[in-house]
Structure formats: structure tokens, C-alpha cells
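A single protein chain has been removed from this complex, and every other one stays in its place.
To keep things simple, chains are lettered A, B and C as they appear, and every chain counts its residues starting from 1.
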């Protein structure tokens, strides 16, 4: 389980391929099942939002808390589902339209576990990890409002038993 | 919506990055929302299965039907969810352990749609697309048996209304 | 009528070829009737269609169930449950 908070961009192909192949050696000695599935989510800066062209998106965070909050989400996912590994990379600072913001990737033996765990991590990240977005458009700057739909997405998991 | 059946490997980073950025130009004229989310599934050849080391995995398919079946699955996903684009790459022929088998990727404005559509496509691909896997181990060759759990995974979608 | 029949995977290996053109009697008008007619060819065919294993069918590249009607010129394929992905 890995969490990285960084200003610099990340190489998507490299990250996913490393993850896909990395547990190979470890598997042979300690794990019964090898990776068959890798599910990933990539979030990027939209070029348009609510009808306005986005110039930049700035991500503020609470450094001492962020790492801890994301690691706790990964632990919870790993307790709920039979996954092999998980990775969260989240960027902070000022980004441009179409820049990558976040990568969440989960590997598992079978696809169902990886799909559920990856979506779970995203839903919790959206509602529990201390990041705040500020958009700059030609009409000025504005803090992005939290979405009710994100609370709803998170609440779904609270009624589910481990599958 | 794209379907590619091929013997050669694919460059994961290139495929996902192209998809992430490709609709940009198209968006400006024809789409109201730009891509904010990209969900992908990568399936790979396991190195172990049922306790046996895998030497090779051979994928047979029904060429005239495969393309059609996969395109139909993508159309159905696109009718059910508000997605921007989808991609299926599936390899055929003889593969080695840890080789990539399949990539399914779905882009959308918001993450929920892309997660659902990507998992839907995989669940239907597993049960409706004419591919058959044969494993070679030191104990000989064996055709992989279809899994009951895949029928169950597909059946979940048949009771769901469009969300 | 004349149709084309295709076999895949474990079924192709059992019958030992992948494609044939067959001239059907007048009363073989559905997938299940075709299975019945083929099973009369001999042991390999009887074993294939004895109901112990699922044999799926497609007509002209679309999955169908055994009640589906066959027409002249159709391409009918038989194969085991799929295992791709």
C-alpha cells in the first residue's frame, strides 16, 4: 500500500506497469494468488466547468493529515476486500487543464475485488482526505464546493457488508 | 467507442493517455462536459493458477463474431451511462505469464459513470464475447472452465435500472 | 437447406475440424433440431450434445438459445461457455 502526495506529474504507464509486475517476486514466497486484475482511476483537470473555461486549478492540502488519511482509507479497503496492493498518487499545487490530478490503482487476483476497492478508495478520498480545490477562470477565482453526490457515494459503502 | 483484437502487446500508458486527452478537441464543439475521470481495467496472465505454474496461455476466438460482440457491449454501456468514450483491447494467440490480456477503459465527466460502465463491460465481455483460454502447465494443457461467478456478476446488471 | 457450421475450442478439438458445410433435411429448422441431427452422426457427436456439458450456439455471429430458427445460408457456431477477459 503506497501513498504519494506530490506537485510533479506522474507517468501513468510506468506506475501501472510497475504495480502490475511488482508483486511477482513477493508472490512466489508469501502470497497464494498472483495478480490477475488491475483497476485504476485517473482524475484530471477539466477544461470546462459550469460553462466557464478553466485557466488553472490549485490544490491546497493539510500535509500532516493527508498522508495519514489516505493510508487509513487504503487500510480500510484492504480490510474489506481481498486485494493484493493499492496505490494512491495525488498532486497538489497549481495545475493546468487536462493535467492529471489523482491516480488510484488496485491489484487483485480477480476483478470484482479490485473494482470495488478502487471505487471505495475514490469515494472516501473525495469526502475524507484534506484537499481543497480552487479554480481560476476569466471570471476570477473560486473555491470548488463539495458535492452532495460525493456524500451519497460514500454512504453506499457504509451499508454494505464485506463481499 | 473502439474495439481492437490483436496478437501484439499494447502500450498501456500510451492508450490511457491518448484516451484521456483525445476527446479534448471534439469536446469543444460537440460535448458539454469534458473528461474528468478515466477508469480502466487491465487483465493479465497469472503466473500461478490452482496451484500450478502457468507456462503459456493461449486465447482462441471467433473473429467474425468477436468484434461485433464487443461493439454491442460498448453500445449497451454507452446507452446505460453518460460516458464520453470507451476502449476495449483484447489480445489473442499464445501469451506468457504476466503478459497483458485485456484493457477496458472508459472516460466520463464524473467518476461514478466510468466505474459502472467499465465494470459492466468487463462482466459482459467475460460472459458474452467469444474467447476461450487454454492453459499450458507442466501437467499438460487444459481449457479454462467458465466460472459461475461470472454469470452472477453479469446478472447483477440485469436487475439494475440506469442510474 | 445448406448451412455452414463452425466449431471452437474444446468442441473443435472433439470433432477435429473447425468448419463444414452441411445440407440439412427439411425438418431441421432450429438449433436444437440441428444438435439432434448432428448427434446421430456417431459417438463423438452424441457425446458432444448429450447435455452433460453446456454447448452454446451463435447464428450469424449473434448468441442464441437452442430454440432459435435456422435459415438457409446461416453460419451456425457451436462452442463452450466463453472464458475471455
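Methods note: a contact is a pair of C-beta atoms (placed from the backbone, for glycine too) under 8 Å apart; a residue touches a chain by one contact, two chains touch by 3 or more.
It should be emphasised that the depicted structure is a prediction, and the values quoted were computed from it without experimental measurement.
**Q** List the shown chains that the missing chain touches in the full complex.
**A** A
**Q** In the complete assembly, which of A:20, A:46 or A:90 touches the absent chain?
**A** A:90
**Q** If I consider the whole complex, including the chain that's not displayed, which of A:46, A:61 or A:110 touches that chain?
**A** Going through A:46, A:61 or A:110 one by one, A:61 is the residue touching the chain not shown.
**Q** Even though one chain is hidden, which residues of chain A still touch it in the full complex?
**A** 43, 59-62, 64-65, 68-69, 90, 101-102, 122, 125-134, 143-147
As a convention for this text, only the chains that are shown with their structure count from here on.
**Q** Shared touching chains for chain A and chain B?
**A** Touching chain A as well as chain B, we find no chain at all.
**Q** Counting only C-alpha atoms to place each centre, which chain is farthest from chain C?
**A** Result for the farthest chain: A.
**Q** Centroid of chain A to centroid of chain B, CA atoms only: how many Å?
**A** Taking the average C-alpha coordinate of chain A and of chain B, the gap between them is 21 Å.
**Q** Between chain A and chain C, what distance separates the C-alpha centroids? Give it in angstrom.
**A** Comparing mean C-alpha positions, chain C is 47 Å from chain A.
**Q** Whole-Å distance, chain B centre to chain C centre, using C-alpha means?
**A** 27
**Q** Chain B: which residues touch two or more other chains?
**A** 43, 122
**Q** Could you list the positions in chain C whose residues touch two or more of the other chains?
**A** Touching at least two other chains: 85.
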